[in-house]
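With one protein chain held back, the other chains of the complex are shown just where they sit.
Here the chain labels run A and B in written order, and each chain numbers its own residues starting at 1.
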Amino acid sequence: MGIVSTAVQTQGSAPQEPVVRDRADVRRQVKLVVVMAITTLLLLYFALSIDDPTVQYVLGERVSREFPPKDLAAGPVVWISFAVAAVALVLAVLNKVPKGWLGVLVYLAAGLAFYAGFIVWAYADQGEGFQAAIANPLPGTIEIATPLILGALAGVMCERAGVINIAIEGQFLMGAFFAAVFASLAFSAYMGLLGAVLAGVGLAALLALFSLRYLVNQVVLGVVLIALASGLTAFLLSQIPSDPEIRQYLNEPPRLEELPIPVLSDLPVVGQALFNQTLLVYLMYLSVAVVTFVLFQTRWGLRVRSVGEHPKAADTVGIKVNRVRWQAVLFGGVFAGLGGAYYTVGSTGSFDRDLSSGNGFIALAALIMGRWHPVGATFAALFFGFMWNLQSQLAFVDKIPGQLLGATPYLATIIAVAGFVGRVRPPAADGEPYVKS
Amino acid sequence: MELEMRGLTKRFGSFTANDDISLTIEPGEIHCLLGDNGAGKNKLMNMLYGLLEPTAGEVRLDGEPVTFATPGDAIEAGIGMVHQHFMLVPVFTVAENVMLGREQTRGLGVLDREKAAALVRELSERYRLAVDPHALVEDLPVGVQQRVEIIKALANEAKVLILDEPTAVLTPQEIDELMDIMRSLKEQGTSIVFITHKLREVKAIGDRITVIRRGKVVGTAPPSTSETELAEMMVGRAVKLTVDKEPARPGDVVMEAKDVTVIDPRGHTVVKGVSFEARAGEVLGIAGVQGNGQTELIKSLLGVIRPDAGRILVDGQDISAHGPRESLETGIGYIPEDRSHDGYVGAFTVRENLVLDLYRNDEFSKGFALRLDNIAKNAAARIEEFDIRTEDMDTPVSSLSGGNQQKVVVARELSRPLKVLVASQPTRGVDVGSIEFIHKRIITERDQGTAVVIVSTELDEIFALADRIAVMYDGRIVGIVSPDIAREDIGLMMAGAVGPADVAKEGTDA
Partner (left out) sequence: MPEQTKPEGAGLPEDQPVRPEDKADVRSPASWLPTVKVTAAAFLLALVVGAFLIVFSDQQTIESLGYFFDYPWDFFRYAGEAIYQSYWALLTGAVGSGRAISQTLERAAPLICAGLGVSLAFRTGLFNIGAQGQLLIGTILAGYVGFTWSMPPGLHLLVALIAGVLGGAAWGAISGLLKAKTGAHEVITTIMLNYVATSLLLYLLTKNAFQRPGSDNPRSLPAEESALFPSIGTTHTGVILAVIAAVGVWWLLERSTIGFEMRAVGANADAAATAGMSVGRAYTLAMLIAGALAGLAATMQILGRNDSLTANVAGSIGFDAITVALLGRATPLGTVLAGLLFGALAAGGIQMQASEAATPVSLTLVLQALIVLFVAAPALVRGVMRMKDTGGGATVMAKGWGS
């Protein structure tokens, strides 16, 4: 017949729950052990294969009068690194790696240990002749990462609102070109930044128009806008006469100067790297802060995110979905344009065909790796900048052939993505135009 | 506030979803809108709420005509809506969801999360809807999410509250609580429009019941009207409210679950050591409110997710490590809970979907090449056998109605010999005619000797089909009972009010 009793029971005794480990958890541990094991073994190899244990290092970006080279005993460094990695390995095997912040510290320590060991090994045993010194990686990292971060921030704004932006590379190109032109015309690099912003926003307007008004598939649109920007800038470049008299007005822009910040730029190690940079870099710092704050602490930011995750829900509370999307895309255009400016007024000066050489795609990769979060994307871009800088510095040391070295940042990114980032979840409504039915 | 609809019509091209609907909602009444799946009640409410533009007709509030271009206008006019499919952003907190659209700020547009949380707590107390303002919506059980939906609507001081199919995710007890809330709102002067297709509920709570069928108002009835009469108004013909079936003749145990445990990606144990047996020729119904582990349990039976502990046996063979392909080949048929997500490929045609998990058979492919002629023949046969209403076999399944989409899935699974049929929410979002058909076919399958496992949140369906009922709560089976059990009793089990130590004796005789 039915139940024995209908009396409401208070908490019945729960049966002894067997402690079952999530299958995915086991897999994670295995991956961690493998990675730590490889790290430790490599460090052991590094430690054992160093013959001459003295290397030189310099606190600045390169050897100069301000930064003389100093000696460093390589042996102890590598052995300590090995020890740190071994400890991490043991923790991983015993599944005792702490969760949360402490765990992150452990990973960071292991990573730093590997870096230290590797770099010392790479710079050791350089033989006769010119001795390259281990240089401060920070200044180069920041410089290279600046456009990547700006581009990624543009991507964050667009995609958090639900509009896929593959066209960052196109915005870079337009930004670079118009920065050069504006700066040349006005004889001011800062005017160039204005031109870059206008160009970035302009292409963003095209992105918004075609994706939100004409409902073009956003992936197609992104690729097309890159092709358009590439072709258009090449075309306009070819229209600039080679006559230097005229050329100086159009494509010979003054470059941004370094502006040291009074007290902060005197800090050891980080001072010069972080606080003696161009305005563009300072704008980049500001941008990261602004985007993070706006997106997570303001009303507009909440609406932007709602529109990217669940536009129907936003609509039902009266938010105008497409208007918010337009705003977000245009706002993002500012950063992408600035990122493009880096390639002309921020570094080399004149515009050349396809000057950003695909870095817009790296910014895109940083966006995905950073899981569509401004801070995450910033770290991903910094990681990339760091690897790139490392690779270009190691080129001075003959241990690994230059061309293969050039592949390391990309290989590192693949390893990072395959091993550590795994499946990423974009904003739920990313790429879907909102159409009221 | 009196809400009047005059001649509201909505057309999509040549199709009329709502035809000249005239209806008045009196102030302070609970007005039920009763209609089958597909009758057009949802589109009507969307027009009221500013989500759809009427093709013709007007809406009047207290005699004054109003137009709502967007939901914002409707909200300002005092209309609130609790949607059937929650309009909550999963990655936001409760407070963020409630404040969306009318955010509390601290100047310069900076969010004031404390004030928002305080408002949520205040509303929560006033209406006895307990929620934690800082919880992430995606972490909340479905019943709690619904409370958030309701609070969201109430936060805007609605004078007319529209509730769209709110009871699908509630236990019988929670439904009673909801009705208490509705009554207290009514006392405070709020009018309520309660949309549903469940006869029991409209009789319990409605002051007046308007029946809608195929976009037209059929009539308005008092709650004293009999269920049979209401059903006939809803469908247009006499409806059998029960399924005719012979008593079951259970045979050997075909499928066995032993201590199955599943842990979700976030580390919560959602299925806690579940064991049951399914016998040939018998329907085992698994009852329970959505979100108590049924979904994960069923998925682990098929092999879509792998159980973290425990075993699943079919005919004695351990299939715990099998993926979906091997499970299907072992003779399991699977009708998934969310058909558009897991059941069919919307962009594929009817004929392609009918062989979605069969194309590997010799009948439909030779080596790497598909046998298109056989696939077509199969499609023609199934369409006829299952009365699938479609233009032709090359229509994409996404353009079929919900009932016909489900029939495609059912047709596919039942088109081969099965040992076990596992069906999850087999008639969700399906019209009455198709429901009758699907239920009949399930019983036919049972009578052919297949073991059938049905998971449903609709108690009526469980009672109609099951020969034995297992009740799930909080990842465990709290009891296995016979269908003779009283509704209140099973409701208590579904709410977890009866602990596992109190597992009832198995139903002895039917």
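Things worth noting here:
In the analysis below, a contact is a pair of C-beta atoms (placed from the backbone, for glycine too) under 8 Å apart; a residue touches a chain by one contact, two chains touch by 3 or more.
Computed from a prediction, not measured in an experiment: that's the story for all the values here.
Shown as candidates are B:Gly101, B:Pro133, B:Pro336 or B:Gly491; the residue that touches the absent chain is B:Pro336.
Between the chain not shown and the residues B:Val270, B:Leu301 or B:Val481, the one that touches is B:Val270. Listed for subunit A, the residues touching the missing chain in the whole complex are 164, 210, 213-221, 223-225, 227-228, 230-232, 234-235, 238-239, 358, 361-362, 364-365, 368-369, 401, 403-404, 406-407, 409-411, 413-414, 417-419, 421-424, 426, 430-432. Touching residues on subunit B toward the chain that is not drawn are 12-15, 17, 36-40, 42, 85-86, 88, 90, 137-142, 145, 168-169, 264, 266, 268, 270, 290-293, 295, 302, 304, 323-329, 334, 336-349, 352, 356-357, 359-360, 365, 368-370, 372, 389-391, 394-403, 405, 429, 431, 434, 474-475.
As a working rule, only the chains that are shown with their structure count from here on.
Between subunit A and subunit B the centroid-to-centroid distance comes to 43 Å (mean Cα coordinates, whole Å).
Within the complex formed with subunit A, the residues of subunit B that make contact are 49, 51-52, 70-73, 75, 81, 83, 86-92, 96-97, 99-103, 105, 108-111, 152, 261, 263, 265, 267, 269, 272-273, 306, 308-309, 479, 481-482, 484-486, 488-490, 492-493, 497-502, 504-505, 508.
For subunit A in complex with subunit B, the touching residues are 1-6, 8-9, 11-15, 17-18, 20-25, 297-300, 302-303, 305-306, 309-310, 312-320, 428, 436-437.
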